Every structure is written in structure tokens, then in C-alpha cells.
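Every protein chain except one is present and positioned as in the full complex.
After this line comes chain A, so read on.
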Amino acid sequence: MTTRIDRRFARLKEENRPALVTYFMGGDPDYDTALSIMKALPEAGSDVIELGMPFSDPMADGPAIQAAGLRALKSGQTLRKTLQMARDFRTGDDDTPIVMMGYYNPIYVYGVERFLVDAKEAGIDGLIIVDLPPEMDQELCVPALRAGLNFIRLATPTTDEERLPTVLQNTSGFVYYVSMTGVTGSALPDTSRVSGAVKRIKEHTDLPVCVGFGVKTARQAKAIGEAADGVVVGTAIVAAIAQCYDPEGKQLADPAEAVATLVRGLADGVREARLAPAR
């Protein structure tokens, strides 16, 4: 069974370029604005969309994504509404893969079986759940695979050679390599170290390997994209949305346009990644 994610990466492989994977927070700063941002992403050059599910206690996130989650919750975002956002998006786009990313508790409270049915029906293709390591696979990973959704796992600098097979075992869609230890949005380590890690993971799997945590500029996207099958950008997008508002919440610029401008630049970056021979 192939999903939109599998098809998208197969196509990009033919085009010989890495994917641009873009994260934004569902409901930030409000439902309608977030939906307009989501709709602007594919045309600006995003190949895969990560749809953030807000959670009150985002333990692995840095200040920018923490704040985005709080803004979304304050505007009334719920898991039900995040699913609705995917549904609304799908009325105009049936190709771009959507991966929901967040923490387990809202799904657990929603009910795993009911969530999987609703997510599939809403046009969700995959899940990234930060606080579900392989040791907890029976909770959601195994049921999700059974339901035809990809379960995308994070591999990190602490995932050593011995542990890597455990992490990869039930992973599908792609592998998300977290380029450093730390929370989202910290500084990117030097790209040669990241390339080495990507090569190491690729020795263990045929799945595409995408790299995230700390990628903010087109130049970084290009450098990472030389070795990786995809480049994930999150904090920079979330920060661009935040910058469209003053401290009182008054809108200064159009967030969908601000995100589109940023994403266009990043998309140019990943498209250049394979033009020059990899160093």
C-alpha cells in the first residue's frame, strides 16, 4: 500500500531533489488564518506539510513553537478542529502529503481508534508523535500502520548504532533525523556532521531521511539537502507568522504572504542542493 508520502518521495527521487517539509501550528494565530497559510504552502514550494497539533505542555519544543501552541489553544484550537483543517485543505489539494505532528495525550483522550478513522477520512497521511518511542509502539504506532497511516519516527544523535534498528522497525513514510539534542529551533550544528548521520541511517533503511531542528535559511536548506532526502523547516515559519503581529496582537502584515515568501526562498535552496556535485 502506498500513501501520498510514498508517492511524493518517489516523484522527488525522479526529479533528483530533496523535499521541502514545512511545519506550521494548526490554529495559530486562529483557524482561518492558519488554513490560509496551509493553503499557501504547496504553491510556495512545500512538498510535505507537517500540521502541528497544539498541546499545553510541549516538552520537546523551544520558545517559538511553545508560543505558537499557546496562541492556537487560546484561539480555541482542538484536535477536532485540526482534523477539520486537514479536511478543508483537502477540498482544494488531494496530492500534498499531510503529516500531523504533536504529543500523544490529545489523541489518547480523543480515543485512538476513533482518531485513526477520523484522521484517515480527513486526508491525513502520517503521524509524528514526539513522546511515543518504539517502546510504546502498541499505543498508536501499530494501530496507525494497520489503519494505513505512516508512522514517522524521530532518530536523534543519541540513537546509536545498536538502537537504530529498533527505531526503524515500525517506521514508514520517512525517517525524521533530529539534527541535534535539544528543543526545536536551537542552532543548527555543522552540516558535515549531519551528512554523516544521514549516511549512517541510510545504511540501515531504504526510507527517505529528512533532517530538521534548526534549519532556518535557504543556504542551510541547500547544504542539508545535499545529503538528506528532505529538509524540515518549522521554527522559522512559526516565527515568521508571529512577526506579522505586534505585542498586542494587531496584524502588521499578511501571515500567509510572509510564510509564502519564506517558503519560496527555502524551496529555491532545496532545488539548488543537487545542482552542484555533493562535496
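Note that contacts are C-beta pairs under 8 Å (C-beta built on N, C-alpha and C of every residue); 3 or more make two chains touch, one makes a residue touch a chain; residues count from 1.
Throughout what follows, contacts and distances are computed from a predicted model.
The listed options are "ABC transporter ATP-binding protein", "Cytochrome C oxidase subunit IV", "Tryptophan synthase beta chain" or "ABC-2 type transport system permease protein", and the UniProt record of the chain not shown names that protein "Tryptophan synthase beta chain". Shown as candidates are A:T3, A:S36, A:S75 or A:S186; the residue that touches the absent chain is A:S186. When the omitted chain is restored, the residue from A:T96, A:T159, A:S172 or A:Q220 that touches it is A:T159.
Although one chain is hidden here, its contacts on chain A can still be listed: residues 54-60, 62, 66, 73, 78-80, 103-110, 130-136, 153-160, 163, 167, 178, 181-183, 186.
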